[in-house]
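I'd like to ask some things about the structure below.
Here the complex is missing a single protein chain, while all its other protein chains stay put.
Right, subunit A next:
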Amino acid sequence: MPYTTYLVEKGASHSFVAEAKPPTVTMPRIKALMTGSLPGFVDVIRNLNSPALLEDSVIRQAKAAGKRVIFYGDETWVKLFPKHFVEYDGTTSFFVSDYTEVDDNVTRHLDTVLKRGDWDMLILHYLGLDHIGHISGPSSPLIGRKLSEMDSVLMKIHTSLLSKERETLSPSLLVLCGDHGMSETGSHGASSTEEVSTPLILISSAFERRPGDIRHPKRVQQTDLAATLAIGLGLPIPKDSVGSLLFPVVEGKPVREQLRFLHLNTVQLSRLLRENVPSYEKDPGFEQFKMAERLHGNWVKLYLEESRSDVLLSLGTKVLRQYLGALKTLSLSLSTQVAQYDSYSMAVGTVVVLEVLTLLLLSTPQALCRRADLEVPMRSPVFSLLFYLVVLVLSAIHVIVCTSTTSSCYLCSLPWLVAGGLMVLVSALLCAIVSTLTRTLIEGTLLRKKAAFPSFSRWSEMDLLLLLGTAGHVLSLGASSFVEEEHQTWYFLVNTLCLALSQETCRICFPGGDGKPQQHAHVLQDRAAYKAPMLHRADHASPPSEALGGPAQWAVLVSPWLVLACCRLLRSLNQTGVQGAHRPDLGLWLTSSDHKVELSGLAALSLLMIFLLVQRGCSLVSRAALALGLLGVFCYRAAIGNVLFPWQPGNKGFSKGIIEARFVYVFVLGILFTGTKDLLKSQVIAADFKIKIVGLWEIYSGLVLLAALLLRPHNLPVLAFSLLIQTVMTKFIWKPLRHEAAEITVMHYWFGQAFFYFQGNSNNIATIDISAGFVGLDTYMEIPATFLTVFGTYAGPVLWASHLVHFLSSEASSGPALSQACFCYALICSVPVATYLILVTSLRYHLFIWSVFSPKLLYEGMHLLITAALCALFTAADQHSRTRPSERWTLGTDGS
């Protein structure tokens, strides 16, 4: 960018490095730039669908002052500031794969607008650079081209502004800034240095600069821009701004004006402090401000008395320093304290979550015993009195809280009907818990009288491992590093699971102790110390050692090690997390443009493997559909330029691949439709067991095909290996070893979580692959794009869960395996979420609450939604209709 570089180095400009606070996504960043306030994490969700901004902002002040504001660019602005612009043309920002049209759309207005001159403020938001980052990363050759295009745009604006200044004589200000940076993978959203650092250049002929004056850009906050702009335009500073004036900008002004500007800013900040902090008078910033105000008064007095200039000057600099110090302290203490929490809503949310969790936990023994009935006693007449009492008490509390609080409250702003419904829900759950508890206690005493205590002796080492592993994972969520590196936890657990399985296979294959014990000795670590106390128990629980033939036995022995090896390969495919993210991985190597041939080969191989593994359960028609669909996936990837056909080795023009992708969608829908039809048929006839299995498998294969389309080509091996592991585990582990349904469910959950991370996801917003949301879409459509993105992100857990449904219904035609599994799945998903919610609530003043815990909370909320959907699938697959256990994601928003 030669012209910009010239301006920065030699021209009349001030340049800064503005630090953006996470979340570094567009909407919160625009808010920060224009209002100067610190937006919260809920804005990440609102990023997709931005409601109008109600807070005070520079643009609102400008409109109130009668300035005419024109805007071209990202549509988010138009949604944030409706009716604020006299003229605008919004561009949808969500069609990420396009990077030329979005910018041409802005530039085409430029010539006429610059000529007209009937405006006071012109805002342009160019999107192309961000889109290139999303598509091909910061090292792409497209970046240089885009930057020089931007440079020419800047030059055009600047020269026309300069020529206009000659006519009107009032100086104009050109601000060049970025809303967020770009991480090393080209994405953004998190808090790495590259994402957080944005340029901020102010160019105006009003700035004086002597030749040879070399300045180094200072680090400032992004929120400082709002205050600076307001002062520069002569507007009131936005009410909620926590920024401080960029002082170098006003340095050229006379001391009196400088002091006035600083005074304005500090008064605004101290007012904000007074509103938000009860003990504001003790704040060091406020004390400094009072001091500075007094000195300022002295200075003004001296100035009016026209005393000697050197006294004036020295006092002036002293006042300046005092003001700047006050500004800095005020701004700092505000940005740490402004985060307000709506504790009443949070408390209600936590209560509901805890109640549902207790209910689930209390009904565990009942649901996992042979009959597996989960009935929630909602209409117990004994507790009706209690129920009404609780409702009354809660409503009273609600009224008292809502009338007494001054700060905004989510629950109080809800309509009365909804709030009342919530109260009823809370008290109904409470009654249900009480009645379940009494029932359990009565049954428990009965059982104890019978002196039957079968609880712990039945537990094998595998059960203990699964239980302890899950508990350990839940506890680990309290530490920010473990949240950042959650993938390590899952990989570790899955590996340990595999070793435990291998130990189990050994024990079953060599019951007497002949053959190959080398492995045996090594894998003992997992069953570990729990075994030692069981030495001399009389029960010879003979393992289900059936007559496995020679090769089958070897296959059983080897399969855990095969799974382990697959997991190790996948682990090196995508480095994720925070500590390991910068390490080179196979995925990066494959996606670099030099290795397109290898990537194409790998993708083709994976697709072939997927076909071979999936086709065995399908009917003939869907088998053909699957083959064609997978072929379509490859064509789609070739069309958008990710992979190459062997007969087209050169680079040709890339299209958006709309036709190919829609071709695949047709097959996906077709397969899903056939599967659903089979399922319904089996429900109606209620006899043909086989049709149901085929139907379930077809639904599963439809999901696999969709995942193959949405996953990036270098992630196709993840899908293939996931299918391979599922097949191997089904054939050689779960079927011969006859695990219980609950155990198999937990194992599926663990593998699903591990594959979530194998895919390259992390608990970090930046790793979400939003390009999945645009596969086969012409324009941005909100609902399909959201659905596709979510499915692409959670492909691993979803596929494992649907495999679980198929496996259990094909395996155990006898009774309640599936409903047990459903219960288990709901429980094991909701325990971490509930615990996490409570942890986050208690850690809400933690240093990393915004950068680490909040994104994880968003992920967990989404995961809970998906779990609810999956439980619906379980229930649909189960012929006996059952109540869906839990839907309580409403509370996800409360916590944040």
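Here are a few things to note about the model shown:
Note that in this section contacts are C-beta pairs under 8 Å (C-beta built on N, C-alpha and C of every residue); 3 or more make two chains touch, one makes a residue touch a chain; residues count from 1.
The rule is short, and it goes like this: contacts and distances are computed from a predicted model.
Missing chain, UniProt name from the options "Aldehyde dehydrogenase", "Phosphatidylinositol glycan anchor biosynthesis class F", "Proteasome subunit beta" or "Thioredoxin, mitochondrial": "Phosphatidylinositol glycan anchor biosynthesis class F". Considering A:99, A:491, A:667 or A:800, the position touching the chain not shown turns out to be A:491 (whole complex).
Checked against the full complex, the one of A:119, A:303 or A:510 touching the unshown chain is A:510.
Per the touch definition above, the residue from A:564, A:628 or A:781 contacting the chain not shown is A:564.
The chain not shown here is touched by just one of A:395, A:481 or A:619, and that residue is A:481. The chain not shown here touches subunit A at positions 479-482, 484-485, 488-489, 491-492, 495-496, 499, 507, 510, 513-514, 516-522, 524-526, 528-529, 531-532, 534-537, 540, 564-565, 567-568, 571-572, 577, 579.
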